[in-house]
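Accompanying notes for the structure given below.
A protein chain is absent from this complex, but the other protein chains hold their places.
The letters A and B name the chains in turn, as written, and every chain counts its residues from 1.
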Amino acid sequence: MIKKLSVILSIVLLASMLLTACGPTATQAPAAPVKETIIVGGTPEVVYVTVPPEEPPPPVDTGEGKTLRVSFGYGDVPTLDPSLSTDTSSVQVVDELTVGVTRLDEVTLELKPGMAKDWDISADGTVYTLYLEENIPWVRWNGTEVEEVLDCDGNVRYVTAEDFVYGIKRTCDPRTASDYAYVLGFALAGCNDLLAGDSESEEFQALIDGVGAKAIDDYTLELTFLTPAAYNLNIAGMWIARAEPSWIIEGDDCTEARGDRWTEPGFNQAYGPYVLKEWIHDSTLTIVKNPFWPGIDSAPQAKIDTIVFSMLDTPVAFAEYEAGNLDVSGIPQADIDRVKADPVLSAELYQGFSGCTYYYGFNTSRPPVDNVHLRRAFSHAVDRQALIDNVLKAGQLPAQWFCRPGMVACPTPDNNPDVGIKTDMAAAQAELELALADMGLASVDELPEIVLMYNTSEGHKNIAEAIQQMWVDTLGIKVSLTNQEWAVYLKTVKSADAPHIWRMGWCLDYPDANNWLKEVMSVGGSSNSDENADGVPDGGLIWLNETYEQLVNDGAVEQDPDKRLDMYIQAENILVYEDAAIIPLYFYTSLSVSKPYLDRTYSMHGHDAYEKWDIIK
Amino acid sequence: MAEKETIAIPARRKSGSLWGDAVYRLSRNRAAIMGGVLIILLILTAVFARFIAPYTYEEQDLKSNSAVAQWELSIFPMMEPYANITDKYALGADNLGRDILSRLIYGAQISLSVAFIGPVVALLVGTVYGLISGFFGKNVDNIMMRFVDLMYAIPTMLLIILMMAFFRGSFNLSEPGSFAWWMNEIDKRFGGMLFIFIGIGLTAWMGTARLARGQVLSLREQEFVLAARAVGSTNGRIIFRHILPNILGPLIITVTLAIPGYISTEAFLSFIGLGVNAPTPSWGSMIAEGSTAIRSYPHQAILPAIALSITMFAFNFLGDGLRDALDPRLRGT
Partner (left out) sequence: MIRFIAQRILWTFVVLLFLSLITFGLMHAVPGGPFDREKTLPPETIKVLNEKYHLDDPLWKQYVDYLVGVLVPRVNDNPPTSLTDSYLINIPLWGDTEFHWMNFGPSYRSRSRTVNDIIREQLPISFQLGVLSIIMSLIIGMPLGVIAALKQNTVWDYLGMSVAIFGVSVPVIAMGPVLVWIFGVALKWLPPAGWGSKPPYLMFFVPRQLGWDYWRYTILPVFALGVSHAAIIARLTRASLLQVIREDYIRTARSKGLTERIVVTRHALRNALIPVITVLGPMFAAIVTGTFVAEQIFGIPGLGKYFITSITNRDYPVIMGTTLLYGMMLLLANLMVDISYAWLDPRIRYD
């Protein structure tokens, strides 16, 4: 049986070798003379012409060009609707498909002109007249290529001021149920009123008209703000105030309304550097270069043709990166040591800025942490640097205050080294003594149980365990650790029954200290809730300090940058030292690896500007 | 031809009860004995953890995070460039500088308790349930199995997660003395394992019940049952003295085989963050945590996995021995 097989095999092998030797090969065809009929002086003549062998055709440009492969974290992108976006992944894609009136430079954090190439500000500083770029078309992917969107008369639809007005009003409309509308409400006139309005009442239409966004003409947009704040244009450039295609959302004479589904592939329309091509939920999202985007200074024409976003957990993404299937990746905690020691990977490593602060908040109304000395003791006793060097390992910065250095009007470690609170074991113990004396207790064993809560995650668990141990070592107090999943956690933390110590992080919405000190920590802020809006905090920190409130309110409208910085420094000192309402732990960094053939920029504001990247192979 | 050799008749113990014979046979099975001894050792380790472990399970030495022992380096030389070599910890340290050996020893407590709750509940409740259902057949069987179907259809994970969310979520909202508060207190005593035990118990018995019932269905038509009936045995006698020993074989196998499943469940819950409260260690949670570090510090996941494997081997050999002992026809050893 086997002998027969080998005989057959060898015959086949021989035959194939012979056949290939005889057959013509593509590149060596001898030039065969060709018979051609040409007209010479009116008379047809038959001529034999030697046709040079055909050059092999140049490689066909399949149109796919350069492709960038990146990964978001685990989980589908929740939405691509600018009004509804909250997640980083949503905002990232929205920022490639659309451009705001202003655009934040991702490297310098400088506010640059976006769709508004220029603007005038009124005398009182609240009315902005923006002049928009002209003749930028709406586009869509039609299945094979990017095409311009046409209106009912067959003309190209261009992005107009009316589109921006529509988008802004839609965000402020309670019926849209936008999570982030409150930020716009802080700044834009009439937005908060609309958000609070009753959609059934008769005054509702008046509220819609009362929103401070008006289209003077096709390319002139007038925005009215509540106060002459420095960050007004920052907010106006955010993803919640983009131009939106009303014809496909609401429908018109020649377009079917797509309602909630208008962002799905096939219906999605965009005008920015990229267009949505394909979205396989939970798997990949693909955007392609929009050739009709002319490119502006802050958002040039894209050089990379296709970007494919995967949705992989970090360890999986890193494995894909090492296998060569991803061009950029984050690094799982456990692999940081290996990456730093590996010659290839360490060259690809980049430690970048990340605009976030990690902190522990106190429920300052709950004994025994209602005693400020105890809180200060806890804060002093955390060895922030040890945490960073041994647990986090990504070169984070120890935080002495809350607002992330790099934000406008925020202190920096170089210029303000003594602001806030520092790791200091001796001071911790001294404060503990004061606390015990205050409470009339002889030793720490008499303290009631203190609970430290974090939302379920491996990383938070590690940090909590390390800090728990630090407090045992220095103060002799062992707090109990507990965790809840995110939805329940938020509810618990914001309730009047928030645990003694809870973990939280904050990342910038826009790079200004106001976003931090007022919108998070003051009464009514996201960590110090005021459910019934009566000025008395009832959740989260449950902390009210009149001086602090005064400082952050004044700082919001102060125009002199030095005075402003000084006000915020005073506020920080109250927040983290005098009242020790929170324990600032560290300022985030962003650790990533990128393939050497990528020519890229590193963003400071949380998502990347892919239109500025290039692939050089 | 006359035979030259005399055939030695092996000395036989006086034939006793079925169970007595079983014990005898078990004692001759070396692998089973080894398994049993191992399990006893493990139990002792778990009980006397405090005295055996060189460190406590929560002592951290942040500077020695992910420390690696020299012998581990020789097995995984790729760790050379970045490993923090130490001789302080026999098996190395985890990412917060805690001794892996000590955590394994303490972890035995959780893992063994998970490993025992399941089979105990399964065997007790499930076997009896399946016996009754399969033996009486027809309507009784129908109703009982439909009830099992009902319970089956509820996904365990859903139940456990919702239970935990409910009880842990009512952190502050339960007044002392209320049901939720009591559940939370008991949960704390158990190191956060109460709901996992409840969940595992609730699902463990069903598989055994179905299996037992299936076996009984095929056995009850056999001749020996007929014979027993003819002799006048009561139903109870038939069930427990005749049928039960015959089904115990696959039952014990299944139950011992399900043990890794329970530990996996616990590991899985740790993976999604609903396992034991930090910093209490369990092998499952150590594997889950270590699996993210597997390309950099393989020992962090492999060591608890080996501990798990050894325990599984022990349970399996013991289980095999029990099955061989209880089924006299399977004497192949």
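The working rule: a contact is a pair of C-beta atoms (placed from the backbone, for glycine too) under 8 Å apart; a residue touches a chain by one contact, two chains touch by 3 or more.
Note that the structure is predicted; figures quoted are calculated from it, not measured.
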Hidden partner chain, touching residue among B:193, B:206, B:239 or B:325: B:206
Given A:107, A:316 or A:386, the one touching the chain that is not displayed: A:316
Where the missing chain touches chain A, by residue: 74-76, 78-81, 84, 86, 174-175, 177-179, 181-182, 195-199, 256-261, 263-264, 280-283, 310-313, 315-317, 319-320, 322-325, 485-488, 490-491, 494, 526, 529, 531
Hidden partner interface residues of chain B, rising order: 146, 149-150, 152-159, 161-162, 165-166, 169-170, 173, 206-207, 210-211, 214-215, 217-218, 221, 249-250, 253-254, 257, 260-261, 263-265, 267-268, 271-272, 284, 287-288, 290-292, 294-295, 301-302, 305, 308-309, 311-313, 316, 323, 327, 329-330, 332-333
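Keep in mind that, in the parts below, only the chains that are shown with their structure count from here on.
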Distance from the mean Cα position of chain B to that of chain A, given in whole angstrom: 45
Interface residues, chain B side, partner chain A - complex: 58-60, 62-63, 65-66, 79, 81-84, 95-97, 165, 168-169, 171-173, 272-274, 277-279, 289, 292-293, 295-297, 300
Touch list for chain A against partner chain B, complex: 315, 319, 332-335, 337-338, 340-342, 386-387, 389-391, 453, 456-458, 461-462, 464-466, 468-469, 481-485, 488, 491-492, 495, 497, 499
